[in-house]
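One protein chain is absent from this view; the other protein chains keep their places.
First chain written, first letter: the chains are A and B, and each begins at residue 1.
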Amino acid sequence: MAKLKLCDLYKDFGEGYVVKNVNLEVNESEFCVLVGASGSGKSTILRMIAGLEKVTNGEVYLDGKLINNVPPGDRDMAMVFQNYALYAHMSVANNLGYSLKIRKVPKQDRINAIQAVAEKLQIEQLLNRRPKNLSGGERQRVALGRAIIRHPKVFLMDEPLSNLDALLRVQMRTEILRLQRELKTTTVYVTHDQVEAMSMADKLVLLRLGEIEQIGKPNEIYNHPANRYVASFVGTPVMNFIEPGELRYEDGEWQFVNIDLSLILPEHLQKGLTARNLNSDTKAVLGVRAEDISVGTPNQDWNKSQTIPGQIKLMQNLGSHTIAFTDIGHQLIAMSLDPSTEAKESDQVQILLDLRRIHLFDAQSGLAINQRVN
Amino acid sequence: MTDIKLNKRNQKAFRFPDELFGAALLLPLLVWILAIMGYPLIATVWLSLTNQTVPASPAVFIGIENYKRILSEPDFLNALKNSINWTIGNTIVQVLLGYTVALLLNYPLRRSRFAQTMSIMPWVIPTITMALTWRWMLDATNGVLGYILRSLHLVQQAPNLLGSLGTSMPTLIVLNSWRWFPFLVVIILAALQNIPQEEYDAATLDGASFIRQFFDISFPYLTPTLLVIGLLGTLLAFNVFDLIYLITRGGPVTSTTTLPILVYKTAFEANRMGIASAYAVLTFIVMALFAAIYIYGGGITRWFKYLFGREASQEHL
Partner (left out) sequence: MDQKSNFKRLFGILVIVILIMVLSVIVLGPIYWILLSSFKHARELVSGHPGLGPTNLTLENFIYLFQRTLFATYLKNSTFVTLMTTLISVLLALHGAYSLRRFNFRGKTLIERLLLLTYMFPPIVLIIPLFKVLHTFSLINNPWSLIIVYVAFCAPFSAWLLESFFHSIPLEVEEAALMDGAGRLRILYEIFLPLTSPGLLSVALFSIIFSWSEYMFAVTFLMNEDKMTLPVGLSHFLSIYDINWGSVSAGAIATALPIAILFGFLGRIFIKNVTQGTIK
């Protein structure tokens, strides 16, 4: 367990900054996930923590100590690589025990440690095999074992599950989490898969083009995205963005107006918007998730039900729910419907947005305008 | 879980910067090269400007006298002519032989380990062995070649291939190609096997015959590789000394005296090191020219490819 702190981290490979202004604290035993598209700098940050890349600017602290110039082998961290990076010419047992051998741990202690780790990961029967005779999942466990064996202060994982098939991936996610909870080791985990990130993180860090877009618990990020990019990155299907639109102040009320619709914004947003001293006619985008849209008669649970007419163009049945792509005039929005719905393609419907859960973003900057619900 | 007491690694107060360490690993190699190749290169140029005879005697600087003398004598031009014939002849024969055997090894003989091993043999056998073998086989009096030809009544008398002015050079070219063509076979074979099978399959479905496939698929893929290897092979052929020296010593008369032979004999048999060095310098220049032509002739490959209309060749270099 250890505390990691990244201060004003920058990285330049010679062609401009690939990591900019990164400030992050990871607490003891926290499972921190760095998520982002390719090129977002997440792996680079991980490697800077590991010491495999030199820091261009900024500091990395481990338990309060500056470790910028400490070689990777001396940082007391362990890394699990995307391609496992096992030593092909050594047996599994030797792979596991290599770091101990380097540190001159006595043979019997080494053997005991290897055995213990192998049991923990259920790979005892593989100890004498070579990596090339292992399946992907087995190799992944060995890679994990190699990281665990010396009880490092920090686990670093660079997309360790990307090369596994879907089913295995889900299984291993649980395994990794279980292990981490048991060992209580501070972990930094990199992935491009937002589902994976959401399901595993204590703390989620969303990165884009080298900069942090938002840090928070998965819930927070999901429900209160700081900007449009974050909102579109997490959640399946992607959030619907109704645009172009404007925020208008008319008759004492704020409205969101667009070529296809005109919505009077709910109570909880009104005060916040007024307080921000916005101009009337501020260009804005309305974001709403597929699961927050429904069809049919208004329900008194929802405040100010205002419906939008539309026509279902396409339906995709995904088993647990059905997505209906609906044309509201000048754009298609995705609705998540119960699979037992009676709606069908080319139906004319009235659409309801759950106004408690809509998001407003500034059209230019992409920043979120709305404040918290409840 | 057992508690491992990790020994504290001795923290070096001073750690070697990476770059310095890397350079240190490479240094011995570089120094070696510089000493054994760099220095002599310069020294040869220096010697060519002196009248050095034997190492024991002192060398006096005489400027470009040697060069003037060389260019007014026929020896150099003769050797140059021979070298050019030698190089071109070798390249052609080796390419033909190399291609043929490679194709054979790739298709009908693919599974034959014997064929594979045997095809490489000539390359592996020491030159001295082959030199002795050829001297023996082609001996005018007792050589087995003559014996066979006479037995088959194809000739009256055993031909003196190595001792006759007209046949000595071509014979040597063939002999040298025998020794070196596996080099090309290996390269061509590997390149052939790199061509994705799907292209052939698609062509077969399109109805292309084997020969067609060879020209439209194999050849364009091979061309870039061949050109690069061809350069290597050409330069190696140019430098050949031992085979020629051991078999004909540059004779009969000077019919097989290539530039390397000329340099050697002048330096170590005639003991005129100054002149020999001048020969050596000129040889080096000729070789560099050869290489330059080859490399810039590479521009030809571009319109060569254009003729055959193949963009795919790009990804194979």
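Following the convention adopted for this analysis, contacts are C-beta pairs under 8 Å (C-beta built on N, C-alpha and C of every residue); 3 or more make two chains touch, one makes a residue touch a chain.
In this text the structure is predicted, and so the values were computed from the model without any measurement.
Checked against the full complex, the candidates B:G63, B:P126, B:G166 or B:G207 give a single residue touching the omitted chain, namely B:P126.
Mapped onto chain A, the interface with the missing chain covers residues 50, 52, 71-74, 77-79, 81-83, 85-89, 98-99, 102-103, 146.
Across the interface with the omitted chain, chain B contributes residues 9, 18-19, 21-26, 28-30, 32-33, 35-37, 39-41, 43-44, 47, 52, 55-56, 100-101, 104, 108-109, 113, 116-122, 124-137, 139, 141-142, 144, 147-148, 178, 186-187, 189-191, 194, 210, 225, 229, 232, 235-236, 238-239, 241-242, 245-246, 259-260, 263-264, 267-268, 273, 276-277, 280-281, 283-284, 287, 291.
As a working rule, only the chains that are shown with their structure count from here on.
Look at where the CA atoms of chain A average out and do the same for chain B: the two points lie 59 Å apart.
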